[in-house]
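Here the structure comes first, spelled out in structure tokens, and everything after it is commentary.
Omission of a single protein chain aside, the complex is shown with its protein chains in their original locations.
Showing subunit A:
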Amino acid sequence: MLPTKILRCSFLRNNWIRPLHVTSSLQKSEVDESRLEVRDITKDRTEVIPVETSIRYLKSAAYKQTYGDVPVWVLYRRNHKGSIPPRKTRRTCIRGGQISTGNPCPICRDEYLVLHEENVNLLKQFVCPHTGSILSYSKTGLCQKKHEELLVMIERAWDRGLLTFDVPFRKYDYSEYYKPENKDKS
């Protein structure tokens, strides 16, 4: 069962308990990583989760159980009328610090996925492994706000060398740097 589906079902039932693989706040102790704390689902997004927590989350058993080995956007399905999806995704999933939609985007639905330049393992999931380009929102389903944030964060990670990429080849014109005939004259 897809997490989105679970999320939707649990919204409908109204007395939902957040399933393990959607939110599981992390135990601080590093010794026992497999212990999970089950917590009610929350639409509240006012609490700021520090990046360090997010980085630890991406290495945790809870994350592994939720997403497996695939990128976080793979199991997400957009919700739209008809067979042709709208060109753009929604502007934002979070309004006034609350989730304002029934099918929030892959980053918004999990509050522990924090877009930050140091959260390299998350950013890597949005860079195409074959071409090295940043994946479009039409593929990942990110809302416009998060996609914009993603672009900024990947650019910052590139600038700091936290994410590496293949650099285009620079051809040198040797005559610009060494002119033997001039040296002989002088």
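Everything below uses one rule, namely that a contact is a pair of C-beta atoms (placed from the backbone, for glycine too) under 8 Å apart; a residue touches a chain by one contact, two chains touch by 3 or more; residues count from 1.
In this text, contacts and distances are computed from a predicted model.
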Out of "Iron-sulfur cluster assembly protein", "Protein S100", "28S ribosomal protein S22, mitochondrial" or "Trafficking protein particle complex subunit 2-like protein", the chain not pictured bears the UniProt name "28S ribosomal protein S22, mitochondrial"
Among listed residues A:82, A:96 or A:168, the absent chain is touched only by A:168
Checked against the full complex, the residue among A:82, A:96 or A:132 that touches the missing chain is A:132
Positions on subunit A where the hidden chain makes contact: 128, 130-134, 158-162, 164-174, 176-178, 180, 183
